[in-house]
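What you see is the complex with one protein chain gone and the rest in place.
Per-chain numbering from 1; labels A, B, C, D and E assigned in written order.
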Amino acid sequence: APVRVNGFVCKNPMEVNADNFFKAAALDKPRVTNKVGSNVTLINVMQIAGLNTLGISIARIDYAPLGQNPPHTHPRATEILTVLEGTLYVGFVTSNQPAPNRNKFLSKVLNKGDVFVFPAGLIHFQFNPNPHKPAIAIAALSSQNPGAITIANAVFGSDPQISDDVLAKAFQVEKNTIDWLQAQFWENNHN
Amino acid sequence: APVRVNGFVCKNPMEVNADNFFKAAALDKPRVTNKVGSNVTLINVMQIAGLNTLGISIARIDYAPLGQNPPHTHPRATEILTVLEGTLYVGFVTSNQPAPNRNKFLSKVLNKGDVFVFPAGLIHFQFNPNPHKPAIAIAALSSQNPGAITIANAVFGSDPQISDDVLAKAFQVEKNTIDWLQAQFWENNHN
Amino acid sequence: APVRVNGFVCKNPMEVNADNFFKAAALDKPRVTNKVGSNVTLINVMQIAGLNTLGISIARIDYAPLGQNPPHTHPRATEILTVLEGTLYVGFVTSNQPAPNRNKFLSKVLNKGDVFVFPAGLIHFQFNPNPHKPAIAIAALSSQNPGAITIANAVFGSDPQISDDVLAKAFQVEKNTIDWLQAQFWENNHN
Amino acid sequence: APVRVNGFVCKNPMEVNADNFFKAAALDKPRVTNKVGSNVTLINVMQIAGLNTLGISIARIDYAPLGQNPPHTHPRATEILTVLEGTLYVGFVTSNQPAPNRNKFLSKVLNKGDVFVFPAGLIHFQFNPNPHKPAIAIAALSSQNPGAITIANAVFGSDPQISDDVLAKAFQVEKNTIDWLQAQFWENNHN
Amino acid sequence: APVRVNGFVCKNPMEVNADNFFKAAALDKPRVTNKVGSNVTLINVMQIAGLNTLGISIARIDYAPLGQNPPHTHPRATEILTVLEGTLYVGFVTSNQPAPNRNKFLSKVLNKGDVFVFPAGLIHFQFNPNPHKPAIAIAALSSQNPGAITIANAVFGSDPQISDDVLAKAFQVEKNTIDWLQAQFWENNHN
Partner (left out) sequence: APVRVNGFVCKNPMEVNADNFFKAAALDKPRVTNKVGSNVTLINVMQIAGLNTLGISIARIDYAPLGQNPPHTHPRATEILTVLEGTLYVGFVTSNQPAPNRNKFLSKVLNKGDVFVFPAGLIHFQFNPNPHKPAIAIAALSSQNPGAITIANAVFGSDPQISDDVLAKAFQVEKNTIDWLQAQFWENNHN
């Protein structure tokens, strides 16, 4: 069967069916949170092929008590998020500003039903400040393949490792601090 | 203050604050459903100015028992939807096909946590088949200003009315049927 | 031969020839109009492969006396139209408006040489009000694959049919009216 | 009244009317052709404000016997053209090719109803080979503001003039040939 | 291995390596200039496959004393240029203007470190006015496959040739002047 792209759809329209636009039981169940206390379940073009070219995806995010979705960016998408359960402290940092200004940190505490926007490509996070209760959010992203870059993991947990000379100077710490950081286990909470 | 658009942001970056990306208590509360048994609460660029140019919006949809979000299109967006509570029978119709094929109707029954995609510009609906329980969904759209066109309302409830000669022939019914339809009250469930 | 897409052209530039950008005798002849009195002859990327990625297509529309191109949308294109022969009553309906406003119907009577625009994704139609003479229009669309959704056909003539429960409520009529409508023959006038 | 752009429409939706999408008697009448024997009547966003952001425009082109729409480009649009009356010899030249290949010239003789595509940004022309009869075409362009650059006029008729040293070498002719060319009257046939 | 495009990347992310984003010794050496005294070394998606979909390319341009990069356009890109060595007289011509205005020629003399922009699709050139010294520029283009159309070559050196009847009228010269021009050797300085 020929691949059909651009202008043409990628599958023969007469062979398309509802399953190409559907994912069952995708976002209903709490999932085990990781080391930093979160788990992002993203439904993108890998899960639903019909999303190809359509420019959107959706995710459920589970947060353990005091868990966080740590500072990260989406290289190809803006994110809009609403809280389903619990409370989240969220924020993003604006891009570099002319001196003497610094990168601005914009944050909010979100309760159930609040909506917040993380503009495309900016570093952002969500944190569940409640020590006893989990939190749940639904987020949508403006790409069928938004990508995610967890900052700490990409910087300190890459394969192979970035030179510790470079990172020591960039982060203004001793090389052995970088070495220690690079020796940790950096577990992504979403792909 | 000057309007700043394209290339430039529309507000001076030093004056931006978190409230420009935030809407409180937007999606937490059930809202009264209308005549067809639904209510769409859309958070778009009108509610959150910071969404401008960012290409996404989010909505909560409430469905009464046996309520529906009637056949409609979004002229500028794809929609991705997940069920929070209850059950939904959803579907969309593909665009015209070469004869003798007809417009294909692709549908699914969605339960809590299922995800479904309505491709940009196609006619789609959601229906709550449960006679006793309401349903709730979260939907995201790939535009900060997706628009919504409720088919019946736009066709039979426009201001002024479309000629009944035209509609009678288009819908293969008598003119007095069109006149009767145009005399009904057509209440939009979202803007 | 390798498929070459994005960035690369889809055919080796040295093998391209004028026939890849050409369609003979495409729009000169009147064509038999259908049940609603029209026939749309669209030249898109299916007819001219060289249109791929180029974002435009062109059509001739024939209208019988009192014929119409019934209410429809193009999910991926704006349309601009000019009348070659005869008179057309044309219009489109804007997307949903905040209450108490309704969907606005904007219309014009077009004579030979007049130009009218149907914005992307909005429901529009053309009607030939002359009981004796046919009309002809040329229309262009801002996509090489604009799609067309004839409203009545997609709603009442889909395969399989949409539930009559859903449509009865959406259109505020009895189920047997829907059943009767679904039993009609819905003939598309363009793909 | 505030200017409203991006995401927002540029005019309050409640104040929009059909005249914002309409141009009367735009393309019906033959217009006087210029020195090279043609006249392009383009209906773009300057004539119909409602075209803003919608990505399309339309034109009528009149050709005198042996007249031509001389080699030109549209910097921001693909063009699709159909012949309404007469015959046209049309063509475009592909962009630079790896040596020893040269720029390929793809051409066709078009009769009434034929359709031809001129890809975005490529040099193209139309010529009426009939010494006795005029020709008429309708063309559509994939931008509301496509621009037009008549090659000879831009190169030899600019204000101020390009250095004749530069042009002499570029066109492999004597400087006095360039000076003679620059002294001619270069009349644009469309804006 | 499956081709993967749109939404999906075109190569399996796990198999990507740094060589897919790299070109060695691409822009460091002066290259022999051609008949018009220039040589454009463009690094685009043909040289670096990883550029696909990323919307940028880069070039080094060498200019002999009195050499020029003759009037040309890029059909799919804006160009931004900076001078590394020597002096350049550069300019572009705006698209057609309403009469009685003419195409405007905007020019500058650039010295080392100056930056100039050539907007997408407009005819532009660079000329080294120094009779003794070469010049070097770095230019970047807003497409991974910008294309280049050298005006004189495309008009007078195409294969096959454009009719001399057409060109004689377009350029307001005798047919034998066109024939003479078409008999010359037109050597592209970049692809």
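To be clear about the criterion, contacts are C-beta pairs under 8 Å (C-beta built on N, C-alpha and C of every residue); 3 or more make two chains touch, one makes a residue touch a chain.
Model, not experiment: these values are computed from the prediction.
Among D:N39, D:N103, D:Q144 or D:Q172, only D:Q144 touches the chain left out of the display. Set against the missing chain, the residues D:A18, D:V45, D:L84 or D:A168 yield one that touches it, D:V45. Only one of A:N17, A:S158 or A:N176 touches the absent chain when the whole complex is considered: A:S158. The chain not shown here is touched by just one of A:N39, A:N52, A:Q68 or A:S142, and that residue is A:Q68. The chain not shown here touches chain A at positions 36-37, 66, 68, 70-71, 73-76, 89, 91, 93, 95-99, 101-105, 107, 119-123, 125, 127, 147-163, 165-167, 169-173, 177, 181, 184, 186-188, 190-191.
Interface residues of chain E with the unshown chain, by the touch rule above, are 13-14, 16-18, 21-29, 43, 47-48, 50-51, 54-58, 60, 77-80, 82, 84, 91-92, 94, 97, 101, 104, 106-108, 111-120, 138, 140-142.
The working rule: only the chains that are shown with their structure count from here on.
Those residues of chain E in touch with two or more other chains are numbered 3, 5-6.
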